[in-house]
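There's a structure below that I have some questions on.
Heads up, one of the protein chains got dropped from this complex, but the rest are sitting where they should.
Presenting chain A:
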């Protein structure tokens, strides 16, 4: 058969590349100094411990070198990045009160529709502050807290002080130290013991100001026996100045609790997405990551699950789609730190048009973590010979009572599969499209498809007309 190349059309970005007028009340000067950090802290009315924490993080940031592995970050110039932009609007409780241009962008991205479809809560982060927030009444009655980090810092200070950046410490790497110094915005969720939040909570992050970094902090505590599904989606308009996203997500899953954390990430193609996500899972708890990485110029994103209690479980389902000009270095890490823990990692990546997709993973089994099980499966699909796809897993086992498996496959669309489908009367184009969709299906089905509006807007991979 003729060896035809498959081309999968890039996502139509037109909708997400709408820029609003850069309107702000307060904008820190370029570069990062202790003056800037202090100014941010003052502006945000931080308690003293938080101000000190920021300054300590800045010190660590200044001492730490850039990572010696992964994609090249040479284009990143911290002096060029305005670390903090506060949008010119107060917190809004009602959608109607959100300023028109901001609202318009969100409207196009489908957030109000999502709310109409009875979302439990919508937190929309416009630049660095949460501008819109609502939580359904019954959740409030059950004692569920869903608020922005700034309010949480005022209203739940002791809890924040206990958990904030204790799981991901500023010493971890340079960008998390930066985050510690300049973080702003983000969501805080607390689910009390035994409460099952049936409807997913959703938070929407968005960058607008050119050259602005976004350093939102998400802190979720799911208490004993509680259950939660949290959805995070990202999109940003395209600008010529390098944009940096160095957010941080800390998830605490207590005994018998479970959390599903879904991300649909579609930053603009000039974004450096250096996000840090980590979950600490206690006895019999479970964390489930669902991750779709489509956007950004460079991504370095590896959710890490620390299985601390006996019987804790972690699952990761991720799909990465790297198109031309993108280096998406993604993956997952699991640390089995207790006996009878289990993990399951399932990653699919597609690269096309010169895109680079990297799976970087780690499974580590501590000496005391006997009887643990882990299964890792990575599959990569190359759609042309301009692209790259690398798989870099590390398995580190420190006791013998384990059952660990890892498998990976790399290749292109099987000609036999196309032949089979074509023999059934399907055109070559459609056959290839079916196979690409089928390849992503095991992950795609884990994504919250009930948010059809948002999903359809964000992941609009046009397979038709360009294949063959």
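Criterion: contacts are C-beta pairs under 8 Å (C-beta built on N, C-alpha and C of every residue); 3 or more make two chains touch, one makes a residue touch a chain; residues count from 1.
Please note the rule applied: contacts and distances are computed from a predicted model.
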The hidden chain: which UniProt name fits, "Fe-S oxidoreductase", "Probable DNA metabolism protein", "Formate dehydrogenase subunit gamma" or "FeS assembly protein SufD"?
-> "FeS assembly protein SufD"
Contacting the left-out chain: of A:155, A:396 or A:441, that is A:396
Positions on chain A where the hidden chain makes contact | 3, 5, 67-70, 333, 360, 362, 364, 367, 370, 380, 382-385, 387-412
